[in-house]
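In this view, the complex is presented without one of its protein chains, the others remaining in place.
Right, chain A next:
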Amino acid sequence: MFSFMFLVAFLVFFLVFKHVLSSLISLEFLVLAMFMLLSLFPLSSSMEMYTSFFFISIVVCEAALGLSLVILWVRKKGNDLFTSF
């Protein structure tokens, strides 16, 4: 069931968007699907949620990096559309 969620998130990620920010949001949807896969499966079977700490902290760093990249994009080009020159 979680792999279906991942597949839908992946599909949403690479459908064509106008804004860069929307692809970052769909990346966060991917992260959510991965989080469920990595931490809720072990929780339901063997009462372990240890690895979710590592996962969440690294994903937050990556999301912050993506957001700062979008800010640089907007400062340079004025909007965050993919097709701007």
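As a convention for this text, contacts are C-beta pairs under 8 Å (C-beta built on N, C-alpha and C of every residue); 3 or more make two chains touch, one makes a residue touch a chain; residues count from 1.
Note that contacts and distances are computed from a predicted model.
Asks: Looking at UniProt, which of "NADH-ubiquinone oxidoreductase chain 2", "Glucosidase 2 subunit beta", "Uroplakin 2" or "Tryptophan--tRNA ligase, cytoplasmic" names the chain that isn't shown?
Replies: The missing chain's protein name, per its UniProt entry, is "NADH-ubiquinone oxidoreductase chain 2".
Asks: Need a quick check: the contact residues on chain A for the chain that isn't drawn.
Replies: 3, 6, 10, 13-14, 20, 23, 27, 30-31, 33-34, 37-38, 51, 54-55, 58, 61-62, 65-66, 69-70, 72-73, 75-76
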